[in-house]
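The structure under discussion is supplied below as structure tokens; questions concerning it will follow.
For this view, one protein chain was removed and the others were kept in their places.
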Amino acid sequence: MSYWAHLRVWRGDAEDGQLVDYPVEVNEGEVVLDIVHRLQQTEAGDLAVRWNCKAGKCGSCSAEINGRPRLLCMTRMNTFAEDEVITITPLRAFPVIRDLVTDVSYNYAKAREIPSFAPPAGLEPGEYRMQQVDVERSQEFRKCIECFLCQDTCHVVRDHEENKTAFAGPRYLMRIAELDMHPLDARDRQREAQEEHGLGYCNITKCCTEVCPEHIQITDNALIPLKERVVDRKYDPVVWLGNKILRRGDKRVR
Amino acid sequence: MPHPVATTDAPAPRAQIQARTLRTDRWWLSPLVQAGALTVLLGYVVVRLFMREYYWVDQFNYLTPLYSPCLSEACTPGSAHFGTFLPDLPVWIPLPIIVFPILLGFRATCYYYRKATYRSLLLSPQACAVREPHRRYSGESRFPLVLMNSHRYFFYAASALLLINTYDAVQAFFPRSGGFGIGLGSIILLANVGLLWAYTLSCHACRHILGGRLRHFSKHPIRYRLWSLLSRINGKHMQFAWISLVSVTLTDVYIMAVSAGWISDLRLFN
Partner (left out) sequence: MTEVQRHDYDVVVIGAGGAGLRAAIEARALGRRTAIVCKSLFGKAHTVMAEGGIAASMGNANPGDNWQVHFRDTMRGGKFLNNWRMAELHAQEAPDRVWELETYGALFDRTKDGKISQRNFGGHQYPRLAHVGDRTGLELIRTLQQKIVSLQQEDFAATGDYESMIKVFAECTITELLTSAPTGAPGSAGVIAGAFGYWRETGRFVVFNAPAVVLATGGIGKSFKVTSNSWEYTGDGHALALRAGANLINMEFIQFHPTGMVWPPSVKGILVTESVRGDGGVLRNSEGKRFMFDYIPEVFADNYATSEDEADRWYDDPENNRRPPELLPRDEVARAINSEVKAGRNSPHGGVLLDVSSRLPAEEIIRRLPSMHHQFKELADVDITAEPMEVGPTCHYVMGGVQIEADTAAAVGVPGLFAAGEVAGGMHGSNRLGGNSLSDLLVFGRRAGLGAAYYGIRLNGHRPAVDEAAVEAAGQRALVPFAEVAADAGPGVTGENPYTVHMELQQTMNDLVGIIRKADEMELALKKLEELAQRAARVEVEGHRQFNPGWHLALDLRNMLLVSVCVAKTALERTESRGGHTREDFPLMDAQWRNVLLVCAGATADELSVTHEDQTPMRQDLMDLLELDELKKYFTGEELAEHRARAPR
């Protein structure tokens, strides 16, 4: 049942690094993370890799396998041919620390720039009432395990380091969408999505949706609806006029 | 995070991997096919726009969607159902000078076609996790691509055109000879209109306007149901985009062929 796979792992740090070849034994039912662990136990005790739950719930073991951003724990070895070279590299969009471990602080910095949930005035804890149909859209986005694969694959920052200041990335634009669709959030977020968090940089090429291990429809359900909401606010004179005439100042009331 | 804030603006270095991508699959195939298909179809349409003939089959009331509505005095007699607001246009201005920009604009600003063209024609990026060739990128954050946000206006205009196309398709069941009749052409026109509706209604802007913009679905149960339905077909927007594009082309080819007399319409009834 077991065979020897040909693994090629990027080893190195911020200064220097290269792809190193390792033969590793593979048993039935194993995932790439098992193979990386076997490598640690045998040939490369100091091979740096992040992981926690090994069940696809924590989003720690993000890396790139054969050039595609993946979770190591959710990539089964039987998706590769036995004689295939399997190349594992660190996330490319972030600075490398060592081997497969990258500095993902960009994401935490962006998380802090998104204004938090604004509780509605006049509601005490225990008084919140929300209908299931009203929370479902945001709940989809809250499935996010923050593996940052979408942030890594998005060409806006992957290929353009200089855009990191202006662009929050799919994960945090989705966070804005989540809050904007929250039935009780009291903050107006649509203009700032475009003006401060770089929604306009997104050209909806859907790579974020393709890599999402939780299968969240990031583009169709979060980013495009958010773009449409921004259009309501910034680019649609009809909506603007309608709101003026009907004196519907704020979307909150709907 | 462990380190104090860096004192220089220089970004910390990434892993030094020179290859443009380490993907081992044929990632270039899909954008290549898309680029080819888009170029061929657009090329065909441009040629047809300047042809100024073979767009109307008088005998059976067939009008190709590319020329509908025909609004110029130059239109073939019988084909201008809504009057001739435009004078006789010089040859270098296509007859569908109002219709075509709407159709093109609707598709060009469509969220799906944006993805397809950004990937296959503008190479930003050509495929996921493949480095794009551009030195700078600002996406849709500024002119000209910020104009992509006009999609909903094209949606409104294209919906109006589609109503006219629907009228045309119905007309195609009432040949000049009078009474009701069915030919292959009328069936093609009807099927084409059906596919165009599927494409138009599954549009993201449509989904937003009819329901997505609401904050509380529970207060608008009918719009919620509509939104749920549109969300389901929205998942197939890409398929409808391609199928309807091909169907419009084939419809036009068929009408051209009948109109030019290369083939005769297959009559099923009357």
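Order as written gives the chain letters A and B; numbering starts at 1 within each chain.
As a convention for this text, contacts are C-beta pairs under 8 Å (C-beta built on N, C-alpha and C of every residue); 3 or more make two chains touch, one makes a residue touch a chain.
This one's a predicted model, so the numbers in the text were calculated from it and none came from an experiment.
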{"item": "Residue numbers in chain A that touch the chain omitted from display", "value": "13, 27-31, 34, 40-41, 45-60, 74, 76, 97-99, 101, 103-104, 108, 111-112, 115-117, 119, 123, 125-126, 128-132, 135, 138-139, 142-146, 179, 182, 185, 214-215"}
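Operating definition for what follows: only the chains that are shown with their structure count from here on.
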{"item": "Footprint of chain B on chain A - complex, ascending", "value": "10, 12, 14-17, 64, 66-69, 84, 87, 89-90, 92-96, 102-103, 105, 108, 131, 133-134, 153, 155-156, 158-164, 166, 181, 183, 194, 198, 200-207, 210-211, 220, 224-225, 227-232, 234-236, 251-252, 254"}
{"item": "Of chain B, residues touching chain A in the complex", "value": "1, 11-17, 21-25, 111, 114-115, 118-119, 124-125, 128-129, 131-132, 134, 136-142, 145-146, 149-152, 204-205, 208-209, 212-219, 224, 234-235"}
